[in-house]
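The structure under discussion is supplied below as structure tokens; questions concerning it will follow.
Of the protein chains in this complex, one is absent; all others appear in place.
Note that the chains are named A and B in the order they appear, and that numbering of residues resets to 1 at the start of each chain.
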Amino acid sequence: MSEIEKSKINIVKAPDGVEGPGFFATTMDKAVGLGRKNSLWPLPFATSCCGIEFMATAAATYDLGRFGAERLSFSPRQADLLMVMGTISKKMIPVVRQVYQQMAEPRWVLAMGACASSGGIFDTYSVLQGIDRIIPVDVYIPGCPPRPEQVIDGLMQIQKLAASETTRRRNQPEYKALMEKYGME
Amino acid sequence: MDKETLLKTVEEKLKAQFGDGLLSSELLVDYPVFTLKRDIICDVVKFLYNDEELSFQFLTTLAGLHYPDNKGQELGVMYQIHSLTKNYRIRLKVFFSISDPNVPSITPVFKGANWMERQEFDFFGIVFKGHPNLKRILNLDDLGYHPMRKEFPLEDGTREDKDDKMFGR
Partner (left out) sequence: MASTNKIDKIKKGNTSVTNAEAKVEEKEYSTLNLGPTHPATHGIFQNILKMDGEIIVEAESTVGYIHRAFEKIAEHRNYYQITTLTDRLNYCSSPINNMGWHMAVEKLFNIEVPKRAQYLRVIIMELSRIADHLICNSVIGVDTGALTVYFYIFSLRERIYEIFEEICGARLTTNIGRVGGIERDFSPKVWAILDVFMKELPAALKEFENLLVRNRIFMDRTIGCGPITAEKALQYSFTGPNLRAAGVDYDVRVMNPYSSYEEFDFIVPVGTNGDTYDRFMVREEEMWQSLSIIQQAIAKVKKEPAGIFHADVPDFFLPPKEDVYNNMEALIYHFKIVMGEIIYYQAYTEMIKGAFLSDAILTMSSMNVIAGELDA
């Protein structure tokens, strides 16, 4: 037994494949998915209260690092996951869209909290009623604000998406149609 | 000095200095409130700032007011000033017509009034004369109306998913 196996550290299991003496074969999709899943670089787009719960999630007690997502990328260019946390006002719309468009494929979006998902309690003239009106969203986390456990659960849902997504999905006509719906390329 | 003596002292001082510029004064809950003619508001604030006995040298806040039923005096501004050394707090109010929403700016006396006045301009459309940079602060420049006025709705008009029955309407 190797040192790692002896300790209680869990390492990610290899995907299904054909194993033989001196070789291991699996599909490209699975191998890439495995890598993407366990090294998500989130861009915390924190605007209000949910941002503080995200700080709690990222800090020592809840520790996002356990999911390979502790490397917060504040530059959209290197980020995989856009975490929109908090109220998005109408003044903020162009900023959110620009940040999303600056991200490289593949990109996922997580709407954390009621405000980002639906406008929440702020059904007012100045607040955008859910970010899915301007950018496509993959996972919604309910709560006002959600507990850190919920944030972790949301992140794990994104991990599932990342693991199962084929490398070609972004070239499919459905995806292009979705982008067109939002007026993006 | 208790609240009632404070009310009387300030009232006397303002009357002596500004005559009929002081329209009314009263004790609301525990706040002395003075209603003034709007043209003198900056002078009053400056006078109270420089007065050695009172020295109201701290602007706590200022707020716009809108009473649509009060014909001819729909809009108003409330100033809350505070004397840190003496620990007195008073409110000043001015009212004016919605068709002529102008009021002198108090930024020459309090620098901090800058953004507060911009905010009330944004919310109520009150124009502060003499303000160095009076433009919208919180809302988008092209909003087109002043949202805190009573006639404008709170809710976002773009939502289609709301069933009025659920909201008791």
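Note that in this section a residue touches a chain if its C-beta (ideal position, glycine included) is under 8 Å from a C-beta of that chain, and two chains touch if they have at least 3 such contacts.
Just so it is clear, the model here is predicted, and its values are computed rather than measured.
Enquirer: For the chain left out of this view, which of A:G86, A:G130 or A:G154 touches it?
Expert: A:G86
Enquirer: Tell me, which residues in chain B touch the chain that this view leaves out?
Expert: Residues 29-30, 57-61, 63, 65-66, 78, 84, 87, 110-112, 114-116, 119, 123, 136-139, 147-148, 154, 168 of chain B touch the chain that is not shown.
Enquirer: In the full complex, which bits of chain A touch the chain not displayed? Write them out.
Expert: 44-49, 51-53, 55-56, 59-61, 72, 74, 86-89, 91-92, 95, 99, 121-122, 124-127, 144-145, 147
The rule we apply is simple: only the chains that are shown with their structure count from here on.
Enquirer: Which integer distance in Å separates the CA centroid of chain A from that of chain B?
Expert: About 46 Å, centre to centre.
Enquirer: Going by the contact rule at the top, pick out the chain A residues touching chain B in the complex.
Expert: 90-91, 119, 123-127, 129
Enquirer: Going by the contact rule set out above, which residues of chain B touch chain A in the complex?
Expert: These residues of chain B touch chain A: 138-140, 143, 147, 152-159.
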